[in-house]
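Please read through the structure below; I'll follow up with questions.
A single protein chain has been omitted; all remaining protein chains appear in their positions.
Order of writing sets the labels: A, B and C. Residues in every chain begin at 1.
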Amino acid sequence: MEKITYRPGGDEFAYVFGGRPPVAHLRSGDVVEVFTEDCFGGLVRGPEDLPSRVCRMPFLNPVSGPFFVADAEPGDTLAVHILDITPARDWGVSSTFPHFGALTSTTHTATLQPPLPERVWVYGIDRQAGTVRFHATASDHTVDLPLDPMIGTIGVAPPGFEARSTLVPDTHGGNLDTPELRPGTTLYLGVNQPGALLALGDGHARQGEGEACGVGVEIATVTTFAVELIKGVSTAWPRLETDAAVMSIGCARPLEDAYRIAHHDLVGWTQELTGLDALDAYQLVSQAGRAPIGNVCDPNYTVLAAVDKALLPRLGEVYGDAHRRLRQLAATPDA
Amino acid sequence: MEKITYRPGGDEFAYVFGGRPPVAHLRSGDVVEVFTEDCFGGLVRGPEDLPSRVCRMPFLNPVSGPFFVADAEPGDTLAVHILDITPARDWGVSSTFPHFGALTSTTHTATLQPPLPERVWVYGIDRQAGTVRFHATASDHTVDLPLDPMIGTIGVAPPGFEARSTLVPDTHGGNLDTPELRPGTTLYLGVNQPGALLALGDGHARQGEGEACGVGVEIATVTTFAVELIKGVSTAWPRLETDAAVMSIGCARPLEDAYRIAHHDLVGWTQELTGLDALDAYQLVSQAGRAPIGNVCDPNYTVLAAVDKALLPRLGEVYGDAHRRLRQLAATPDA
Amino acid sequence: MEKITYRPGGDEFAYVFGGRPPVAHLRSGDVVEVFTEDCFGGLVRGPEDLPSRVCRMPFLNPVSGPFFVADAEPGDTLAVHILDITPARDWGVSSTFPHFGALTSTTHTATLQPPLPERVWVYGIDRQAGTVRFHATASDHTVDLPLDPMIGTIGVAPPGFEARSTLVPDTHGGNLDTPELRPGTTLYLGVNQPGALLALGDGHARQGEGEACGVGVEIATVTTFAVELIKGVSTAWPRLETDAAVMSIGCARPLEDAYRIAHHDLVGWTQELTGLDALDAYQLVSQAGRAPIGNVCDPNYTVLAAVDKALLPRLGEVYGDAHRRLRQLAATPDA
Partner (left out) sequence: MEKITYRPGGDEFAYVFGGRPPVAHLRSGDVVEVFTEDCFGGLVRGPEDLPSRVCRMPFLNPVSGPFFVADAEPGDTLAVHILDITPARDWGVSSTFPHFGALTSTTHTATLQPPLPERVWVYGIDRQAGTVRFHATASDHTVDLPLDPMIGTIGVAPPGFEARSTLVPDTHGGNLDTPELRPGTTLYLGVNQPGALLALGDGHARQGEGEACGVGVEIATVTTFAVELIKGVSTAWPRLETDAAVMSIGCARPLEDAYRIAHHDLVGWTQELTGLDALDAYQLVSQAGRAPIGNVCDPNYTVLAAVDKALLPRLGEVYGDAHRRLRQLAATPDA
């Protein structure tokens, strides 16, 4: 196990998954500490910095990477365990963005209405207190929300010859935008290209389920993760594992298709893990499952299907026990 | 305050909201104990009782009621607080149903594929232990799930001259199918017809979010609720309040419209409750909100938008403090 | 065969399908001439008559009827042939309506944006020339569009104990809003209640596919139709027949479900009519079919699946040749 540190230079950020040369090489078991910039490239710092004015397409949602994982080949699975997400600054930022978000018409849910006003919110982050402070812009209300850092965008190179914008979540991961991607979680991604080509960014100090306004509390981070390569095991859609639960992620429009993908995957996974037949697994997930919504604003929406391990009878080993092994790194002082 | 007990005779169940004479009259503040039959009319009791064979349309999802609430008029809001849901039997039942559910094509998401096999699951309910026991049908797996009783269907007469099937959730309530409708929760419904005409049924010993297979752990119940009439306050979509949170419910297809309705309503409600302006309320809900999915199988899907009261700055009185008052009835011995 | 004339009094219009006593009795083979009011109840007559101001919910989209058809019972099919649709006045009217239509956010595709401006367009109808004249409101552009009268809303009582708003299209017909419902077309509707209880209204001088702004060129009409009862033949979704084509209608959200319903139905119908097996019928419809969109604004959207009879090999009799028989009435002087 090696600990690698990577801090991208200003022109080293990537805006696509796929079609980019690696910035560093990793081996299964390595721990990586990486700096990630916020979704605005750090350019939105105050109420005057309207995103549509200071950001330029396609230079939105920069990711750090890609990292080439030795021996990773199509048909394998890459396990990525998030050890830590530390906000890199003592503030975060959110905004509305013209014709983007769940409670506005958009470029795709296109209407003749003008956009909502564009506005910026700056949040104070108090790491000691574990809070994120909301300040209203049109009045003097404030409230402290729990700090709950997450990685919004993480993925590998997509299949075929594609290169996908970092704004898009899909089978390769990408802009998943789920609060479940927090420290302590292991993400499983199917490998599509040699080396997997993992990249990540778009930290949030927290976000609500669905990310209604289209933007979380956006932060730069120093994120520490560990990787393990699971040879010869394929994974169709992104999956998560925590100490308590297993979860499948579906990415699609309309939102019910994201729900269907995630639950279809979780039913199949439940079958594998327990030995239940398909309809019994369907029944059990129907009664025991949770379905947290990730985002309802990105090019694909995300829904998770989750079930507590304690509710899965005769639960077998999950991905050869990768999560447990990676989880222990968190307890290792040098990791 | 009066305590009313109502146990419908076999031909007294209703299969629509609207267009039915009341079975009893209530006053604001009354507590009602009502027997509700399960969604199959109690006809599915074992593996041989396939619902498509023993049930006959439209005699599905019977509700008990409607109850006429004195003085309730269009433009008012009816608060219904659920004090208790006791399973009426020591078993519950679930099933697949041909071309119904989230992981099958349906009459509306119509495909040329044959239906999934129809199968029945019988669950044992242990009220002492607070568990619901899942038994696999194709193997001998079992597992105990937490007992978490809820009312699946509750509503008032719809607006206009409509009468709506009890299978449908919409602005009038109906087949909302959300696990949040458990004891301790207050439901707010806009009144559309004189007397409101409240009815309820379709208890579940528990269900997963989305009710993937289309059927929860269906039970008959003895349910105790209290009503309070809030005069001159209208409510567009069903809302919930617990000690900890306020929630709006959206009912629609596709699923993102249910999300939009619920969040649009919660943003407006947040404005009213806190004095925040619209965009500030949108921002706060975007970061602080939860979005539990109710059902992804009924004629309309349901999504909730929820926010903890503790995260709402300068929170005012919610519906004139109706929840707090009704909540206290739970502590009253005779209630 | 009898010719019945019906002109509803001001308080005789219906605003629901179902739950209403019949206004007249018909026999299979009867021809009926009926006055239908426009969707605004005739209250919008000029630019000042903004619909949201002059109309009052639920008194929108009045229909004339219902007509009780002798011997019609659940499980039968009612064939309704449209012989003629004559605009009752020399003008028609259209409008935008707040938060209603395809290119605006709505009560269900809910956003925080204010509604588009409400505006009224008055069209001149020249029956001799067969034109409908569009006048721009913000400039002096005009253009003549072809007059192509249609019935927007026609249906029978729904199944179960339901009563449905005349704004809704579904299995019982209702607010189908397709330009294919013009003279020369036969509509087939499954009978759900004794007497079928047919009603109709909501004439359009013409409309575009999808009815983008939510409102056609709305007219009062004198409509002449003939009915034939087809005993013992059930019909799941509304179907149309013209001299050239057969068509199935799907009503649902999202729009792809309306497409799926219509095509699923047409594939089954094609099998019955030709003797093709299911996959061959699927293949033929896939290559030979048309899919005109009806509406993308009502509570359910409508899509049609159509195929020319000339492209159906070994085409058998359609509904016992009802269309051909009814069609001949058009040539009968007294009809």
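The rule we apply is simple: contacts are C-beta pairs under 8 Å (C-beta built on N, C-alpha and C of every residue); 3 or more make two chains touch, one makes a residue touch a chain.
Given the structure is predicted, the values throughout are model-derived calculations rather than measurements.
Trainee: Hey, which of C:88, C:103 or C:330 is the one touching the hidden chain?
Mentor: Once the missing chain is taken into account, the touching residue is C:103.
Trainee: Of B:34, B:55 or B:110, which one is in contact with the hidden chain?
Mentor: B:110
Trainee: In the whole complex, not just what's shown, which of A:217, A:230 or A:267 touches the removed chain?
Mentor: A:267
Trainee: Kindly note down the residues of chain B that lie in touch with the hidden chain.
Mentor: These residues of chain B touch the chain that is not shown: 103-105, 109-116, 254.
Trainee: I need the residue numbers on chain C that touch the omitted chain, in ascending order.
Mentor: Within chain C, the residues that touch the unshown chain are 94, 96, 102-103, 116-117, 119, 121, 132, 134, 136-139, 141-143, 145, 206-217, 253-256, 259-260, 263-264, 267, 274-277, 279-280, 282-293, 296, 301, 303, 311-314.
Trainee: Tell me which stretches of chain A touch the chain missing from the display.
Mentor: Listed in rising order, the touching residues are 15-16, 18-20, 57-58, 107-112, 159-165, 250, 252-254, 257, 260-261, 263-265, 267, 278-279, 282.
The working rule: only the chains that are shown with their structure count from here on.
Trainee: Taking the mean of the CA coordinates per chain, how far is chain B from chain C in Å?
Mentor: It comes to 35 Å between the two C-alpha centres.
Trainee: Could you give the separation in Å between the centres of chain A and chain B, each centre being the mean of its C-alpha atoms?
Mentor: Roughly 33 Å separates the two chain centres.
Trainee: Counting only residues that touch at least 2 other chains, which ones in chain C make the list?
Mentor: Touching at least two other chains: 109-112, 254.
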